[in-house]
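Here's the structure, in structure tokens; my notes come after.
Shown here: the complex without one of its protein chains, the others still in place.
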Amino acid sequence: MHPILKLVAQRVALGCLLLFAASVLIFAGTTILPGDVAQQILGQAATPENLANLRAELGLNDPPLTRYFSWLGGVMQGDLGTALTNGRDIAESLGDRLSNTLFLAFWAALISVPLAIFLGLLAVRYKDRWPDKLISGVTLTTISIPEFMIGYILIYWISIRFGWFSSVAIINDSMSLGQKLNAIAIPVMVLTLVVLAHMMRMTRAAILNVMQSAYIETAELKGMPMLKIIRKHAFPNAIAPIVNVVMINLAYLVVGVVVVEVVFAYPGMGQYLVDHVAKRDIPVVQACGLIFAAVYIGLNLVADIVSILANPRLRHPK
Amino acid sequence: MTDPLLKVRGLKIGATIYPPGEKSRDIEIVHGVDFDLEKGKVLGLIGESGAGKSTIGLASMAYGRGGVELTGGSVEVNGRDILKSGIRDIRRLRGAEVTYVSQSAAASFNPAKKIMEQVIEAAVLQGKFARREAEDRAVELFRKLGLPDPENIGQRYPHQVSGGQLQRCMTALALCPQPDLVVFDEPTTALDVTTQIDVLAAIKEAIRDTGVAALYITHDLAVVAQVSDHIMVLRMGEMVEYGTVDQIINAPQAEYTQALVSVRSIKHIEKQPTGTPMLKVEGITARYSGTDFDVLRNINVEMYPGQTLAVVGESGSGKSTLARVITGLLPPSAGSITFDGRTLTSNLAQRPRDDLRELQMIYQMADTAMNPRQTVGTIIGRPLEFYFGLKGAEKQRRIQELLDEIELGEGFQDRYPAELSGGQKQRVCIARALAAKPKLIICDEVTSALDPLVADGILKLLLNLQKIEDVAYLFITHDLATVKAIADSIAVMYMGEVVRYGPKSQVLSPPFDDYTDLLLSSVPEMKLGWLEEVIEHRKMESAGN
Partner (left out) sequence: MRIPLAALLGLFFTGLFFLMAIFAGWIAPYGMAEIVGDVWEPPSDQFLLGTDSIGRDLFSRMIYGGQTTIFIATAATALSFITGSVLGFFAAVSGGWVDQAISRFVDLIMSIPSLIFALVVLSVMPTTITILIVLMGLLDSTRVFRLARAVAVDITVMDFVEAARLRGEKTGWIIFREILPNALSPLVAEMGLRFIFAVLFVSTLSFLGLGVQPPQADWGGIVKENKEGINYGIAAALYPAYAIAVLCISINLVADWVLNRTTSLKGGRG
């Protein structure tokens, strides 16, 4: 087997292992931690019988290991359990919401990724001059404000003051794509602003790192024009770090979605999770937590694999 | 008379420096330099670090590295002043009329592209040759430069060939567009001495065969004497002396040049071993954890009090690993070490304090061997405190004594390492080792990072201290000139084994084993025609076999 395939296979196996460990952690976080879950759910009004019933229903009387494996077994077969609060099947409720969340994240990524790379290039091109400083000043500001506040600032100025776009982003299946896009315009802007700063800063650093290599000087001393140097020498080496940056930020974006959905009352997974954390609906929290962790680990895995594939030393071994 | 190929007049070069925490300021690093270079001739630029030699070399391509600016004077190439040219004209010059060979070919090749593509790139870009022609030419150059498998080596990626081969590929890259001038910037400095001689010979032959002119930049006078027609000696951005190779080597005028020529001429007469051996290394075999080969195999050496054993070898020979085993940093898998009659435990943590005290170490990079947050006084004072419990005035007095011994004098106690020069730093490290009153000091390449004159000073100091303190040195180095200057006995290491061991006079006189012969004959000598002699000699030998 080509050594690079072996390396990639290793990484994938490691990713699976990590996901498995994460599932243990999530499960442990909701069951083994101090504090009686049944008591927490029922609150002050709990009677001893209520508690006993709920404990039995949750399977709290079984040893944790048994509960974990029966839960994991269910998850493997697509059975995420039923919600405590309304008794509905979680997998069913999640389906729509997951696709809504991905819809939002997709459009945010579609706008922010090219924009961030463009701005990163711009900042490198005008390094230490005013465009670079302006870009880093603006990004510093957006990093310093929490996502939900960017959301309200945009709602206040764009939606309320100027009357463009809607301040809530409720979508449903009967809407056309155009209507949907109109509804999610401001949330997409918020998400874009949130990841743009990180992505652009990291892109800038990645490109600068490549541009300071000795082989760029060699190309310059061959009399090559700058654009050609970037295209022929910098780009092949910069692509891996940039893809890495993009993946890390997409992972970040998926988490950012949680808060933004709450701000805009968007019917996605983030809002679903937050609602049920407040209601202490453990099975839903476990399911959502696992899905978020899986997406996060998956994107980081892709970043890893891309860096392996792009490394000429690994691709063409001695 | 025709104009020279390269005509430099009053060249001034400045740079902006950014001291952290302070305002940036402009400094001048080359203060007006004049020289000519005729077609097909080789001019050697020589000087210590900071002399401005690389900067001047790059100025002949109108290039300033990292914030360096060409501030005054003129640089004419083929009659045109390139400092006044626009960027388009300069681009037509670079890679076509003037090309460049850097010190580190490994960094200068793009890791993501095949060697051939990069070698012919300039020639094709500048319209000198069509792609096919350029490729044929490159193969021809690969062959001329003695690269293995010249037809196919271009299809490899840079990391797939060795350092010495890549350096030759870089030379091919520079020669491929048929330039008028090649700037060689320390092309052999990063190579091992036995590799250096082959690359040097290949470069010299290629220069002669193509009739190209060259600027050859190096800090090693013996190297530059082999390839140049003329030599210019530079110091701190100014020309010290200019002359033919013969004149510079055999009749240097300036005091500085005389010092450079006579460097490494320390006369050290070998001492006879007296008394019983102080250090006995017996049957040492060692490997690093997680690897599957022995870095050291069955090493046996002995050392006598107050004497110097030089361990010499190239990178990868295991000489530094031997030091790690003796100090206890790397427990050996077999063998024993006896020090002063006691067997040393292989584990550092279990060694009694006296064993630690009597065995001190000095490192190659004085920069990283001292804690940057401690003053010189603290650095030297700590062993005094730690081993002898000295405090207060007594400690201060001893610190000053040590500073006097290393010829630094008053006022150094309160300085930080960053405020010292390279040579001063190494002296402080020596003082720290001496403070422990050791019987043996391990010196790991202590002069390799220093300029020749400074290194000379350190060697003289070490010899002097040996007389006063009666301390023994285990001197690890790759540099045979250093060995000759300081050793009483020598161990030659190759691939993890000691291949030759004995008193200096015996090790350095024939008959030699193959490796020692190769090593000794590869060290550049400061005389004209040395390179040809060695190459001729080797050819005859291999023909004889």
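Every chain is named by a letter (A and B) in the order it is written, and numbering of its residues begins at 1.
As a convention for this text, a contact is a pair of C-beta atoms (placed from the backbone, for glycine too) under 8 Å apart; a residue touches a chain by one contact, two chains touch by 3 or more.
Owing to the predicted nature of the structure, the values given are computational and were not obtained by experimental measurement.
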Option touching the unshown chain, where B:Leu329, B:Met495 or B:Met540 are the choices: B:Leu329
Among A:Val75, A:Ala109, A:Ala183 or A:Val262, the residue in touch with the chain that has been omitted: A:Val262
Of B:Glu419, B:Asp470, B:Asp513 or B:Glu532, the residue in touch with the unshown chain: B:Glu419
Absent-chain contact - pick from A:Thr47, A:Gln77 or A:Ser144: A:Ser144
Contact footprint on chain B, counting only the chain that is left out: 19-21, 327-329, 348, 351, 353, 356-357, 360-361, 363, 365, 368-373, 382-383, 386, 416, 418-419, 432, 436
Footprint left on chain A by the chain that the document does not show: 18-19, 21-22, 25-26, 29-31, 33, 35, 37, 40, 140-141, 143-150, 152-153, 155-156, 160-161, 167, 251-252, 254-255, 258-259, 262-263, 273-274, 276-278, 280-282, 285-286, 288-289, 292-293, 296-297, 300
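To be clear about the criterion, only the chains that are shown with their structure count from here on.
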Between chain A and chain B, centroid-to-centroid distance (C-alpha), Å: 50
For the chain B and chain A complex, residues of the former touching the latter: 61, 63, 65, 90-96, 99-100, 102, 104, 107-113, 118, 121-122, 125-126, 156-157, 159-160
Residue numbers on chain A that touch chain B, as the complex places them: 213-215, 217-225, 233, 236-237, 312-313, 316, 318
